[in-house]
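Missing here: one protein chain of the complex. Every other protein chain is in place.
Here is subunit A:
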Amino acid sequence: MAALSTARCLFRSYSRVKNVQKSKQILMKCSVRTFCSETQDNAPTDNAKPSFSDPAVQDVLTRITGLDLQKVFRPIKQELKPPAYQLMTDKQLEEAVDLATEQAKKLLQMPPVLPERKPINDVLCEDKMLDGMDTAKYVFTDITYNIPHRERFIVVRQPNGTLRKASWEERDRLIQVYFPKSGRKITAPLIFEEKNLKLVYSQDRHEDVLDLCLVQFEPDSSEYIKVHAATYENLDKHGKYDLLRSTRHFGGLTWYLVNARRVDGLIVDMLKRELFQDAVSLVSLFHMVHPHSESAQEAASQQATGIDLLKIYAQKESQRSGYIELALQAYEQTAAEGSAA
C-alpha cells in the first residue's frame, strides 16, 4: 500500500517537475490521435490520409452497412417471458418503428479501428538491495474505483529488484481480475486458435467470432487485429460478405479491404445484389483513401459521379472488370426500359 502511494506520489511529483516535457509529449501525440472525433480541428487535407473516425468516412460506411431491422432485431436465445401485446394506431406504429430504427443505429455503432499499441517497457527503479529477496514477482495495482482503466497504475517488482510498469497483457489480465467484465475471460478462449477458427468459419459463424473478439480483447491489442484480419481474409476469399451486412462489423471489413486495395469481390457482390448506390459510395470511399491511384485521378479530372465512377474504376483498377461492365450495361438497359415505359 505504502509502495503504491509512493509510486503515485513519485509520478505526481515527476509530472510537476517534467511539466514541459509532458506537455511536449501531449502536443506530439495530439496529431497521432485516431479516435477523438470531437477534438479533431484540422479537416482531412490532401496530404493527410483519412482515418476510420473521420465523419465523411463514417457516413459512407454507415450507408453501405445498411439497416435491416429484421436482421438487427432477430430473436436471440434468452430467458423466455410471456409475450406482451399492444394495440396501436398507424401513427403509433410509425413512431415505434422510428424508435426501433434509432435503437438499431445505436446497436450498429462500429467498434474502433486503431493501430497496434506500443509495448510498455518502462523501468521505474532498480533496487539492487532487494535482489534475491523473494522468488516471485509482486504486482501492485491501483484499485481506485473512479478512474478509467487506461489511467490505472500497475507496476511489477521483479525478484532481481527492478520496479517496472506492467506490460499490456499483464494489465489486461489484472484489470479483469479486479474489475471483471461480463463475458471476458482471464485466459483467451480456445476458439481463437487456428483449427477452431477454421471450424467456425466453415459453419459461417464469422459474426460470432468477431463479437467474441470484441468482448475479450482491447481494440488496439495485437490479438484483436490478428483475429479481425483473419476473419476478413476468410470472408473475402469465400465471398461471404452478406453475413456481415447490417451488423456492426461491416464497416471494419470495408475499411480493411479498401486499405488493402482488394475491393473487387465486394463490388461484384454488391452488383449481384443490385446495390448500385452502395457500389458507387464504395468507389468514392476508395478514391478518398487512395487519391493518387489512376482511377481516382481519372475520376477527379472528369468530375465523374454515379455509374461513371464505377465504369472508370472497372477500366483502371479492377481485375474483374468484365463482370462489372456487364452488370453496369444490364443496369443501364433496365433503367432505360423503366424510363421509356
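One rule holds for everything that comes next: contacts are C-beta pairs under 8 Å (C-beta built on N, C-alpha and C of every residue); 3 or more make two chains touch, one makes a residue touch a chain; residues count from 1.
Keep in mind that, in the parts below, contacts and distances are computed from a predicted model.
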> Per UniProt, what's the omitted chain called: "Proteasome alpha-type subunits domain-containing protein", "Globin domain-containing protein", "Small ribosomal subunit protein mS40" or "Translation initiation factor eIF2B subunit beta"?
Replying inline: "Small ribosomal subunit protein mS40"
>> Considering the complete complex, identify which of A:R157, A:R171, A:H249 or A:K311 is in touch with the unshown chain.
In response: A:R171
> For the chain left off this view, which of A:P112, A:P180, A:G239 or A:G322 is in contact with it?
Replying inline: A:P112
>> Among A:D127, A:E294 or A:E332, exactly one should touch the missing chain; which is it?
In response: A:D127
> Residues of subunit A in contact with the chain that isn't shown?
Replying inline: 11, 14-15, 18, 21-22, 25-26, 29, 32-36, 76-80, 107, 109, 111-112, 114, 117-118, 120-127, 129, 148, 150-154, 165, 168, 171, 182-183, 189-191, 196-197, 199-200, 205, 208-209, 211-212, 214-215, 219-220
